[in-house]
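The complex appears here without one of its protein chains, the remainder shown in place.
Note that the chains are named A and B in the order they appear, and that numbering of residues resets to 1 at the start of each chain.
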Amino acid sequence: MTLKEPVITVENLTKRFGDFIATNAITFDVYKGEIFGFLGANGAGKTTAMRMLCGLSVPSSGRATVAGFDIYRQTEQIKRHIGYMSQKFSLYEDLTVAENIRFFGGIYGLSNHQLQSKSEALIERLGLQAERGKLVGELPLGWKQKLAFSVSILHEPRIVFLDEPTGGVDPVTRRQFWALIYDAAASGITVFVTTHYMDEAEYCNRVSIMVDGCINALGTPSELKQQFNEPSMDGVFYQLARRAKRGD
Amino acid sequence: MRQFIAFVKKEFFHVLRDRRTLLILFGMPLAQILIFGFALTNEIKNAQVVVIDHARDDASRHIINRLAASSYFEVRENVMDKNRMEAAFKEGHIKLAVVFPARFQSDLNHQNYAQIQVIADASDPNGATTLTAYVSSIIQDYQTELNKGNGLPYRITPEVRMLYNPQLKGAPNFVPGVMALVLMLISVMMTAISIVREKETGTMEVLLVSPFKPMWVILAKALPYLLLSLVNVLSILSMSIWVLDLPVAGSWLLLFAESTLFIITCLTLGIFISIKAKSQQVAMLISLMGMLLPTMMFSGFMFPIENMPVPLQIFANIVPAKWFYIIVKSIMIKGVGLEGIWRETLTLCGITLFFFVISLKSFKIRLE
Partner (left out) sequence: MVRLKNITKTYNHGAVKAVDDVSFSVEKGELFGLIGPDGAGKSSIFRMLTTLLIPDKGSATVAGHDIVNDYKLIRSKVGYMPGRFSLYPDLSIEENLDFFATVFNTTVKENYHLIEDIYVQIAPFHKRRAGRLSGGMKQKLALCCALIHKPTVLFLDEPTTGVDPVSRREFWEMLKRLRQQGITILVSTPYMDEASLCDRIALIQHGRILSIDTPQGIAAAYPNSLYAVKATDMPRLIRVLSTYYPHMHSYLFGEVIHLDARGMGGYNLPDELTQFLTAEGFADIEVKPIAPTIEDCFINMLVRHDT
């Protein structure tokens, strides 16, 4: 049994907006190479929590480290050591595939040589040789998302944050996407993913479910199914989210 | 550093690939600089001057010939009585009148001294000053000529009268111009983004799938801005009266009514831009850059239109601000009533109708 090394530690992390407590003293750890599913209903506080972990928002109280860096004082280092991809923004639509890769590679501080070899490897892996000069805006959604994910890990970050990466994508491409996620995890990148597809929750090593700002479930999918006496993650989620008072 | 360059490269891609904005950013300044070059001149040429020669003697003929020979003036002779002359000034037909008294020559001969009346339309103080200076210098030249030779010196004095603006204040020229400019900019800008914003945010999509009529949308979008702009008119007028000390010589009501008409013209223009523009950004660019400079240049308050090359003078006729500027000056400074400005008013009405009709016709009832 290999010793588990935490890459994200969170202790009583809280975020308040005036009287409203978006994230309420959440505590959990994420270990290296894990695929960690961060679930919750809309309005449960997931996005707020993720933004804090990415160094985009300052917590009201509590402690957390991401890739070993403190989220209050070392946000710049955090940003350098993580990757991020969301459904809303991934790549620049009016830049070509190659230009996007070059741009983000440049931003992540890759040398020209590294960029060249990684870029080739990426394009080959995704089979985009014929499309490298095409504007990203012209690619079908599934390819865009796969490309965006690959670009987000171009600099081999310790952790990659994925915010609903497979929304609206067809079932075959979704699975191809998760194959990429598995590969990334196998190479040591920790994957922190939120999703509304409950079958994807099953693909994660461990899952947490947020309700009304608190984490009401944390464990492997099998542990949670046993704990809540449900045959599927869908059932577990339904049980927990139904009791939510907040949001919609 | 490398990362910074990566950003710079990316921004160049974004800018160069946005064809439409590029066209506006490059095309518009180019067009405007060209026009500016041709239109920009402060020189006076072919100013409409009327000469009323009660004397009909050698001396007066001499001076009149000199005036006619000059390229500054376009001289017309006319025997007008005072009322007709005033009417001509009010309607803007003439900028300057030179009146020779009946006994011009004999005054010179007997008294070595004569006076010529020079009456200028000072609602454009700069123009008036320049014109009277030209006339005075011509008269001075003649006087010098007369004094060649020995004998008692002759003195011909121009008796200058500045109409409407005896103190040559800048405000009478500047306030109507600014009024036209400000009202036009605001009215056009406000409506220019209103319809295109609905297209951009998507609310137009739901609205289209309903039994609405495009006419309602157009009228309803113009109405609140009309009322707001009228408040603007009131504040500009109050400021000019109480702060700038420029009272309204003519009818308040007429001024207000004409302002309303002008605002409606601009609102319809803005709505047309809104219907045609594909994004709020483009709408703003067109209404600011596209409207600002032409309005400034072709309204006539900065650069006299008569001095521009003829094609530009014709172009100026479609700029609503040109007509409104004339109307406001006439009412505020010259005290003219509707009889004097009905042509300009009708033109504005025509422009408004035109934009309203093409707005209605180009209103897209589908998404593409």
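The working rule: contacts are C-beta pairs under 8 Å (C-beta built on N, C-alpha and C of every residue); 3 or more make two chains touch, one makes a residue touch a chain.
Please read all numbers here as calculations on a predicted model, not as lab measurements.
Colleague: Out of A:Asp29, A:Asp70, A:Glu156 or A:Asp199, which is the one that touches the chain we can't see?
Modeller: Once the missing chain is taken into account, the touching residue is A:Asp199.
Colleague: Among A:Ala41, A:Leu154 or A:Val193, which residue is in contact with the omitted chain in the full complex?
Modeller: Only one listed residue reaches the unshown chain, and that is A:Ala41.
Colleague: Touching the left-out chain: which of A:Thr9, A:Asn24 or A:Thr173?
Modeller: Selected residue, touching the omitted chain: A:Thr173.
Colleague: Hey, which chain A residues sit against the chain that's not shown?
Modeller: Residues 40-43, 87, 140-142, 164, 167-173, 175, 178, 182, 186, 196, 198-199, 202-203, 221-222, 232-234, 237-238, 241-242, 244, 247-248 of chain A touch the chain that is not shown.
Colleague: Extract the touching residues of chain B with respect to the undisplayed chain.
Modeller: Residues in contact with the chain left out: 201-203, 205-212, 365-368.
Operating definition for what follows: only the chains that are shown with their structure count from here on.
Colleague: Measuring from the mean C-alpha position of chain A to the mean C-alpha position of chain B, what distance in angstrom results?
Modeller: That pair's centroid distance is 62 Å.
Colleague: Hey, which residues of chain A end up touching chain B in the complex?
Modeller: Those residues of chain A that touch chain B are 92, 94-95, 99, 102-103, 106-107, 109.
Colleague: What does chain B use to touch chain A in their complex?
Modeller: By the definition above, chain B touches chain A via 2-3, 5-7, 9-10, 13-14, 17-18.
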